[in-house]
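To keep things clear, I will list the structure first and then write my remarks on it.
One protein chain is absent from this view; the other protein chains keep their places.
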Amino acid sequence: MAQRSNAATTEGAATRFGLSAAAFVYLAAVLLLPLAAVFHEATRKGLGAFFEAIGDADTMAAVRLTVTVALIAVPLNLVFGLAAAWAVTKHEFPGKSLLITLIDLPFSVSPVISGLVYVLLFGAQGLLGPWLAAHGVKILFAVPGIVLATIFVTLPFIARELIPLMRAQGTAEEEAALSLGASGWQTFRHVTLPNVRWGLLYGVLLCNARAMGEFGAVSVVSGHIRGLTNTMPLHVEILYNEYNFAAAFAVASLLALLALVTLAVKSLLEWHHGDELAGARH
Amino acid sequence: MLMAIGGRRHPRVIPGFGVTIGFTLAYLGLIVLVPLGALVAKAAELGPGGIWAVATDARVFAALRLSFGASLAAAAINAVFGLLLAWVLVRYRFPGRRLVDALIDLPFALPTAVAGITLATLYAGNGWVGGLFAGDGWLGALFGPDGLKIAYTPLGVVVALVFVGLPFVVRTVQPVLADFDAESEEAAASLGASRFATFRRVVLPAILPALTTGFAMALARAVGEYGSVIFIAGNIPMVSEIAPLLIVTRLEEYNYAGASAVATVMLAVAFVLLFAINLLQRLDRAQAS
Partner (left out) sequence: MSIEIDSVRKRFGDFEALRAVNLSVERGEFLALLGPSGSGKTSLLRIIAGLDFADAGRICIDGADVSALSVRERNIGFVFQHYALFRHMTVARNIAFGLDVRPRARRPERAAIAARVEHLLGLMQLDGLGTRYPAQLSGGQRQRVALARALAIEPHVLLLDEPFGALDTKVRKELRRWLRRLHDDMGLTTIFVTHDQEEAMEMADRVVVMNKGAIEQVGTAQDVYDHPSTPFVHDFLGNANRLPARVAGGRATVAGLDLPAPGVPDGPAVAFVRPHEFDLAAPSLSARGIEGTVAHVFANGPILRVEVDVPGLPLALEVEAMRGTTMVAVPERGARVALHPRNIRLFADR
């Protein structure tokens, strides 16, 4: 946008300064202060304690579990996002807007409820619990439950980035490819996918950040078994509740770092490929 | 892919509909709809009377009141400051503007548990901010000899919800403000309106739908928020216990019915909010076109 220097549409210097100052103070107090505090608390007892906390076996197990869960949940939601976007944007069918609303549903459900529904389904008193117990299948308080809850919570991220993007791009290029003899898969692979690659990366990035950081839903289904069903956020909670603040913040600082990297990559994508993103900023 | 419409076999021009819609529906059904159905089934066991009894139980009622009250307060604070931030980001040029813009999304990216323990530490009596408001802190003195306790009180809940809700209003208002036609402001100014009058009577009505949408989204998020709140809330029943935590507590007591009842009430309210947001966005689009 062009610089506004027009006296009719901008405020006086004093007002401008006042408003900016108020905005910055608010931002600093609400966002910057906690961010600084994470890293401050993490290194309070020195870098030695920091690395010791991170190198701890339980912490490493939590990191591994978090990465594993993300490695399962994100690709599945990626396939889902692509399939849903292809069905919704390249075809006409009744009930389409209802489907789009349903895809967004997990965003309006409290994370705790996202966990609760799996407890009701798979728990000892749940609908499938007795059957699962009889067959020796463990979902709740085990990795499958954590994966399911994570998938639930992060399900909309990639789809809701792709759907507006692919809708805006229309179907002309796909039609052109088909008219040139390409198969459906070739059309998707060589035409559609390259056109949405930045949007896809954007969606994956946000999906991954949430998958690795999810707390409420995972907390309900995990059972908090140290070294087994503890993800990084759950491990942070346990360490904090044991008054082991330095270790809690050391692990927390890793997650904060992940958040900062996510923000940085996300901003880079917005700056360089903004026109190839849906602009779906929540 | 062949589809029968009106008796005539109709090939679809773009292939892959059957596979993709099939996968989409199956995945959505298995991950989201069936589990949510389990909740509805559980709630149905209780019946409307049972749910009502749970919702009006003193402890549940206090938790719901705190969740909605604190969420409303936090969303209101963010409506005001979100508008301010969006205004400054769109209208003013200053060094580091893009950095500030990127930082706005921090609450979306930062895991809630991290936010939770950090805020609890900051706002505790011996924390950076909590210390300021303690009886011997220089801001706390304003609140009497004991100062102002923030962490482990309902005020702490509001603080956490302000943090998680910050991006919503900024992100909904920002694009509308950026697209706003400067000519209408110039017209208002040329008709003799003061800068403030122009803002109040020309700009504000135009961004009001976006502002309300952002407010409603922040509210919806805050009501269900768990991770960032439980560390700072203190979780004292009847005082600083939020509804999502009560669900967890009931689950830990193996009281599935109780947990489901609280969840059902929360879901119902969340859907009303979702519906309102959709309505607002449709209104916004209608106004834009």
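Think of it as A and B in the order they're written, each chain with its own count starting at 1.
In this text, a contact is a pair of C-beta atoms (placed from the backbone, for glycine too) under 8 Å apart; a residue touches a chain by one contact, two chains touch by 3 or more.
Predicted, not measured: the structure shown is a model, and the values here were computed from it.
Chemist: Give the residue, chosen from A:Q125, A:Q186 or A:N241, that touches the chain omitted from the document.
Modeler: Answer from the full complex: A:Q186 touches the omitted chain.
Chemist: Using the document's definition of touch, tell me which of A:V137, A:A176 or A:I225 contacts the absent chain.
Modeler: Of the candidates A:V137, A:A176 or A:I225, A:A176 is in touch with the missing chain.
Chemist: Looking at A:T68, A:N195, A:N244 or A:S267, which residue reaches the missing chain?
Modeler: Of these options, the touching residue for the absent chain is A:N195.
Chemist: In the full complex, which residues of subunit A touch the absent chain?
Modeler: 172-173, 175-183, 186, 190-191, 194-195
Chemist: Using the touch rule from the top, list residues of subunit B that touch the missing partner.
Modeler: 6, 8-11, 13, 15
To be clear about the criterion, only the chains that are shown with their structure count from here on.
Chemist: Between subunit A and subunit B, what is the separation of their C-alpha centroids in Å?
Modeler: 16
Chemist: Could you pull out which subunit A residues touch subunit B in their complex?
Modeler: Counting only subunit A, the residues touching subunit B are 1, 3-4, 6, 8-12, 15-16, 19-20, 22-24, 26-27, 29-35, 37-38, 41, 76, 79-80, 82-84, 86-88, 90-91, 93, 99, 101-103, 105-106, 108-113, 116-121, 123, 125-127, 148, 151-152, 155, 171, 174-175, 178, 183-185, 187-188, 206, 209, 212-216, 219-220, 232-234, 236-237, 240, 245, 248-249, 252, 255-256, 258-260, 262-264, 266-267, 271, 279, 281-282.
Chemist: Given the complex with subunit A, which residues does subunit B contribute to the contact?
Modeler: Checking each residue of subunit B against subunit A gives 12-17, 19-21, 23-25, 27-28, 31-36, 38-39, 41-42, 81, 84-85, 87-88, 90-94, 98, 100-119, 121-122, 127-129, 162-163, 166-168, 171, 174-175, 178, 182, 185-186, 189-190, 195, 217, 220, 223-227, 231, 244-245, 247-248, 251, 254, 256, 259-260, 263, 266-267, 270-271, 273-274, 278.
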